Structure formats: C-alpha cells, structure tokens
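Got a structure here, written out as structure tokens. Questions coming.
What you see is the complex with one protein chain gone and the rest in place.
For subunit A:
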Amino acid sequence: MSENRPTIELTEAQQKARRKRSIALAICLAAFVVIFYAVTVIKLGPDVLNRPL
C-alpha cells in the first residue's frame, strides 16, 4: 500500500534546516527543565521533601 502513496523527498537544505530546528528545540527544552530544577532547589532547598504525605 505504502509504495503507491506519493511521498515528499526533502531537499538537502530542508533536511538541514529541520535538523537545526530540532536541535534548537531540544536545547531549549533541556534548559527549561534545568532552570526549573535549579529554581526549585534554590527556593525550597531541603524543604522540597518536607510535605504532608
């Protein structure tokens, strides 16, 4: 079935641009996670574990 479906071949420029966008998005996401982790530690410190269970 799949061999009958028209597929889009990305040009080299398109592939390169997509790869760059993916890397940038990954870096931003990782930075966001690290920032919130660090802020949590700074703001709450050891109290991060101090909560009613």
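Everything below uses one rule, namely that contacts are C-beta pairs under 8 Å (C-beta built on N, C-alpha and C of every residue); 3 or more make two chains touch, one makes a residue touch a chain; residues count from 1.
We take it that contacts and distances are computed from a predicted model.
Comparing "SNF2 family DNA or RNA helicase", "Protoheme IX farnesyltransferase", "GvpL/GvpF family gas vesicle protein" or "Multisubunit sodium/proton antiporter, MrpD subunit (TC 2.A.63.1)" against the UniProt entry of the hidden chain yields the protein name "Protoheme IX farnesyltransferase". Of the residues in subunit A, those that touch the hidden partner chain are 8, 10-11, 13-14, 17-18, 20-21, 23-24, 32, 35, 38-39, 42-43.
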